[in-house]
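I have placed the structure first, in the form of structure tokens, so that the comments after it can refer back to it.
The other protein chains are all here in position, but one chain of the complex has been omitted.
Chain nomenclature is as follows: A, B, C, D and E, assigned in order of appearance, with residue numbering initiated at 1 for each chain independently.
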């Protein structure tokens, strides 16, 4: 089963430009001082820790942007597991270009592989339960499409991309509308064709009310496992149930075993630690990511 | 002693625009469906965990960008410590605008306070040793100036902003130049007025050579504490010494006690977890960050 | 019942800038030659034909962009019907600014009111049948959010905004997937949370198959009224039915009376004629749009 | 005699980018769900109605922007007449790219061919009279250079591009300047080298006055055919005469036969209906536009 | 008689942004180090040499862009002559903002006043002859509208803004077209309404031919004064005559006295030296520009 496609370049082109402008600015003083302009080199981009490969073509776009006269060869599939020493890519061309692009390539990869790797841990933790791990809008500003892509590479299902492509009636909306029933009715009436309505509920009663007025997609925020089980029992398959709030690697399986279909987790993107990746210049023969 | 000034808005304006475009897109479907356009509201932006306040005016700029008819009042100083429940800001205006801006404001704050908070832990860990914590170029692409600002708010000293405003002769450069001495000489000769030259060394011998040819700023990468002490002893105050590589909260004080002046740490920015911050609508009386 | 909110300014800001740059360029030669810089004026923006008001605040943004020292007062509600001579807005400020902004303001208004007016004709034609008029992606390049806003002001329901926020499995997709059933299954499996799947069918058989595998939203393209009636009879309320293709003001009511829920029409946006609107300088007392 | 060149890409590049961003956004959900990434295809872009070909290379630029690995072959000359079923272009490459680009390519073509086709009707209607059809500034915001290009392809002559490259003293300017004579004198005095002055007049007297003070280019707005004939008779060849206002396909020939040189018509661009064009995937052998 | 209006801000906004980004970058290190953030100040922007005032509001826009909390008061009219010590503007607000904006404000003013001042020298040199000084397209890249504005403030007449708003048939075009007569005929036939045709000629014969086929605007490039006189005598007032090429302050009056109407000079913009202007902080009472 193939993974998600890299989002179209126009969605991350401006971030890539920002990244190079902020790092390179008017030029690399060190490289200019000590590297001859016609010097050529090869280098491997290598994992220094166990990781899930992600975003390799973004790194390639960084290198190409610095100097179109470089070459970039992918050495690991998106989503493949890499061990320390495994190559993710082979880069070659003018040494100056490689050194200028190095940090920005690695910064992108360390983030994207970091999110994919962190997500995979949660996905593995619920394996076999039938529950899906889902991302959130708690992504880094400027990184929405890349962060969500990395979560998908890690095995998560994407929730709505933003405020514009899904309706999620949260507790504040419910309060403003005067209760779950009027809120859901208003949302269903206003939903554009093609957009589903999800509503946040915090009790069995509200879950039943929501279904009764036509909601078929519920968010169960900050509910204990017992309450989740109770809602699953009451609602049955009248609605898709998504748990969220306070999910950790320690408790995610217990949540999954309550019978909910989806578990959404902000930490996939807001707190994924970077994974260690480096660029090694010169000959060598690294391993291959699997 | 006052903290660092927020970087000029032109340096983070494009990131802010990206962030709103990616989240809001053609409009907030939920708010449109269930919130009346003339409804007004107040809300507090509150810490939900202990944190170091940072980037509050960036959140204000987000709100103002969504709707200039809103008000944003800062309730905590940059760099102040906040406890769960403490207010960082008071926001008011059209309810729709508050809900549209909420996630992007929080995403910025959770990241910036996250970096400042994580940095403060390292700064506190070396208190009294005389060593300074320093950031690196391992920032998130697109976030260089904001990440470095947050590190400074946390108490770190900023290293160079990018490739353009400092010279750092690393191991690859030394190899290309044929040794530490020729590399340093070339770098000193080419350095623009106002730019200092730092050189990476990995042995006592190279440290001495570097000083002998005029370097007064050394990077000691991946050295054990014993070797650091040895270099400190040999070089004395002929150069500013900066340690880096493999620094953790556990070992940072031991490194600081070797006598180095600076300790640079990529994790300040590449692996800072988000801190929990929320927007609470309606009346209430949160605490005050100190 | 209130109408749709104007899309956030960031979604049409670039179009507005393009429009002023292309018309004003390095400056208005005529105004410069014959109008004194300190001359002030008032003017009414008036309907010259019966129309549905739409986009008045976009015109205000044009004027403000040309000169922040101008004033713009709306005189008609969005969606209100105006007769020839009715005022849509009152503008005042430096005469030069009014003349510079005039054509661009009018060009926006003639288009947006044109789409709203054309849409209203279709909406009125199906009044009482229970069917809704729906827009399409056949908007003018660069105008997606404004065109769809104008269609909504005219009384249409918006279909998906673009390729990213709805799934519509069309005939080409069905052929590629090997039939309606596998296509719908693949789409349902891949749909992000919050996104509904619509599938195009051309026969009663395919409509039933689509419902059987879980589709609850069908597009019936280029079907005669008889066939539509047959599909409505077979599918009942298992799915939302949308007719499209070859719809005109002459046949739209007959289509609506087949019992379909929605009728989508590209001509709302791709072929709406401009409505006549002018700017009248000086005193006067125009009527009021209702 | 060759037609007008396509305007330089920098003049429509931003519109093209807007168009793709608004339609594709973070990616095409449907294509991702049901089309395999390595599937290749051919398709013809075909006329579905009689039309004047226009803007084919703009469609090619859209496709190339979506995926540089596609091919686009023009099959009809700009300005050629196409019948239903005639090919305008042959496109090939990854099926996903073709489907992603389809709607935006067609939206550009339906508009540009629509303007060219509508213009050609007016041009044909005055054939043999010696009068030229001229466009106006009543173009769609953001579309000025493309709309004017399409009008030229249809056979019209372009009037000024904007406020910056021609002087047109209209009724409001005349009133401000205190009459036709002072207005024309001021305009002639201030006209940059290379810019002609056109002045709007509404009577035989004003036409003569304008010529007497040096104007050689008059706009006759909203004049009946009789008055136009009278002005033609009085002014003779002292000035170029352009009629405008209320021109339709029904009355344009009568206007042309009054002896005016030019007839300017806003409807060429503000009310041109789209022409039907589609993309047909797979084998086939369409006709050829002439 | 009033001077030219400042070009609309959208024509120089991008240049202003570039200028601030390149100078300020991530922030002013010196000001941050030694100036307290709440310190306020006044300063005069003063002429340090005799000059023609120009572009003062551009400097104001720079200051406002750096910090909207500053104030900027113009103290000299555009086009007024200033002596050393005369104030051009009074600025006030946060000291940090003044220091950050200082160099960019001065760099704009030194250039714009420099062009206006240099132009005024040529204008004064031909005073009384009836000839006008005209600018060219030899402006600094990125500075077209501002350079031409400054030339106009200095008293020059603007030639075409660019390739798009005027036709100038130069020697290369004449050669390509096969002579002056066919070149002029082609140009007149293709000229958009409102655009005049100018043709470069180098002999009396060509000047006469050009007039005979309808040109009424000639460019006489690199002609000696004697030849200019001869052409003036032959052509009389059949055409407007413009001399160019090799014009200096020494020979410009002699050229003007040949009877040509216009003299175009690239050096107005390509070689205008900066004039000295400084910002003086603190109390003081400078003179007033006249």
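Points worth noting:
Operating definition for what follows: a contact is a pair of C-beta atoms (placed from the backbone, for glycine too) under 8 Å apart; a residue touches a chain by one contact, two chains touch by 3 or more.
Every value quoted in this text rests on a predicted model; they were computed, and no experiment measured them.
Within the set B:168, B:181, B:232 or B:274, the residue that contacts the chain not displayed is B:168. Residue in contact with the omitted chain (choice from E:75, E:137 or E:159): E:137. Contact with the chain not shown here comes from a single listed residue; of E:116, E:183 or E:210, that residue is E:183.
Residues of chain B that touch the chain left out of the display are 134, 157-161, 164-168, 192-196, 198, 217, 240, 242, 262.
Taking the whole complex into account, chain A touches the unshown chain at residues 17, 20-21, 24-27, 32, 36-37, 66, 96, 100.
Mapped onto chain D, contacts with the missing chain fall at residues 2, 4-5, 7-8, 10-11, 144-145, 148, 161.
In this text, only the chains that are shown with their structure count from here on.
Taking only C-alpha atoms, you rotate chain D by 180 degrees to land it on chain E; that is to the nearest 5. Note: the chain lying farthest from chain E is A, by mean C-alpha position. If each chain is reduced to the centroid of its CA atoms, chain C and chain D end up 22 Å from each other. Centroid to centroid, with C-alpha atoms defining each point, chain A and chain D lie 45 Å apart. Residues of chain B in contact with two or more other chains: 24-27, 32, 100, 144-145, 161.
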